[in-house]
Each structure stands twice: as structure tokens, then as C-alpha cells.
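A single protein chain has been omitted; all remaining protein chains appear in their positions.
We just call them A and B in the order they show up, numbering each chain from 1.
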Amino acid sequence: MSGRKPRENILNLEKSLDKEILIKFNGGREVIGTLKGYDSMVNIVLDNTKEFIRDVEDHNKLKWAQDPENSAMLVQVTRNLGIVVCRGTSIMYLCPVDGTYEINNPFIGDEEEEEQ
Amino acid sequence: MLLNDVQLARFTHLKHNMLPLTLLKGAQTTQMMVELKNGETFNGTLVNCDSWMNLNLKDVVCTSRDGTSFYQMPECYVRGNLVKYIRVSDDILTQVSEEAKKERTPKPARGGRGRGRGTFGRGNAGFGRGNDAGRGRGENANRGQQNGRGRGDSTRGRGDSGRGRGDARGRGQSSQRGRGRGTN
């Protein structure tokens, strides 16, 4: 009846169950956690959730600190949140952690793709 | 009636309003660039989208708002209400408009009937609502009845049955019930 709900999710979260996913929220918060559950409105339950702490001056940047084990390395500062229910409406985007990594500018020399 | 070129052009213009979501649906499996309200951009292949413009992309490169960091992601789900704009290739636009044209030409027979059926269905639902909650409502009506009988087997069932009983008593108050359903 409710024609406003999608028949089925455009995203198959089934295959991401018990895998780590990254969620960015509306206000800019970013968390990482193990996907434990979801529904058709993309409300999400995460376990072992870690929130990335953001830079005090620039909220769009994440905070980095020296790795206590290897002082030459920088690691992202996080805090543990445990089990979290993420409301679908405040999710900006989500992606699996597996296979997500920072890369160098892939558009370099590609004038058309230049930002702004 | 003979239309001159200008009139004809105007006429066809009206018919050529391509809906953004239609284009987006047609752009599935193609490369696109999505910019979010916060300035981050996603370059990737569209896997799926829905009527809220929620997007499922694969092989994504995410660019931060200042354009200094880049992330490779195998796939990504982007919520539609945070999209600022989507950049698609020009080819897909011509492709989709041609498809739309093709669909439009044999329409008189097929499309006409289709539309007719649609209104019939809707009319029927209204009729069912107005007369008897049990009749002409299909799935929902059944649900209501079931819950009415098997009251209290679950919290949700109880909630529904409550509504169902209300309906049985307030038969014929179609508008009231309709509104209730709508907001729920």
C-alpha cells in the first residue's frame, strides 16, 4: 500500500552484515563499526562503533595524532561508542570499510574534473 | 488543425519535459559525478537509484570538500536529500530522450489503457474505503481483519487491530480514515 516506501532497498546491505562500514552523518560526524542490522529506511545498528574525532578548528578535518606504538606514524583519533543505532534520515553516505582507502589525486592533469 | 513550426515547437517542448529522476534511472550503469551539499564529490558508476534520489554507486572516488584528499571506495550509498547536483554524460541525455520518444509514439493503444487501468484501481480503492474496510482494499484490508480477529499476538498487531476496529465502527467515514492512514 504505502507507495512512498521503496519496494526493496536500492542498496544490498545483506552482504555487508558483520562487516565494517563507514557512515558519515549529516552534521559531518564519521563513524566506523560492524554492521549488525538495518531496515528499509536505512536505519542502521552498528557494533564496536568508533567515532572519528574532528579537528577543533576545522570540523571538516579529522584529528590525527601520533601512534603510541610507532611515533613516526600518524593515526586518527577515535572514541569508542559501542553499540549504536544510526537513524537513516541523518545519514549522509555510507560505504564498506573493506576496499576503502586514501589515494592520490586521480584527476591530476584532467582539467575537466578540476574542483570548483 | 495545422500548426505552424513555432506552435509545433512549443507543443513538442511541453511534451519533452524530461523528469530528472527519469534521466537518473536511465543513467544507471554509467559514470557520473555527484556533489553533496557539504561540497564532497563522488565520482562513480551508478548502480541503482530510487525516487528520493538516493544513490548506490560503485567504484567510487570520493573527494573531500577542499579537494585535497581522495578516497577510493568499492561502493557507496548516498542519501538523496544531501545531493547538490549530479553531473551526467551528454550521451545519456540523448539516449534517454530517444527512449522516451520511442515510448511515446506507440502510446495511444498501450499507454492509454495503462493509464485507464491506473485510475480504475485508484477509484476502486476509494470505493472500498468508503463502504467497507474489508472489501476492495486487498492486502491491507486483509491485514486489518486478521488483526481484528487475532488481537494482541504482537505489539504491532495490537496497534493495527485497534485501528481496524475503529474502521469497522466508523464505516463510511472514508475521509477520516484515509487521512489517518496517510499520516501513519
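Rule of thumb we're sticking to: a residue touches a chain if its C-beta (ideal position, glycine included) is under 8 Å from a C-beta of that chain, and two chains touch if they have at least 3 such contacts.
By our rule, contacts and distances are computed from a predicted model.
The listed options are "U6 snRNA-associated Sm-like protein LSm8", "Exosome complex subunit Rrp46", "KLTH0G05434p" or "Large ribosomal subunit protein mL44", and the UniProt record of the chain not shown names that protein "U6 snRNA-associated Sm-like protein LSm8".
Within the entire complex, the positions of subunit B that touch the omitted partner chain are 13-14, 16-24, 37-39, 53, 80-81, 83-90, 92-93, 97.
What we mean here is this: only the chains that are shown with their structure count from here on.
Rounded to whole angstrom units, the spacing between the C-alpha centres of subunit A and subunit B is 27. On subunit B, the positions that touch subunit A within their shared complex are 33, 36, 38, 41-43, 47-51, 54-56, 60-67, 69-79, 82, 139-140, 181. If you check the complex, the residues on subunit A that touch subunit B are 1, 6, 10-11, 26, 28, 42, 60, 91-96, 98-107, 113, 115-116.
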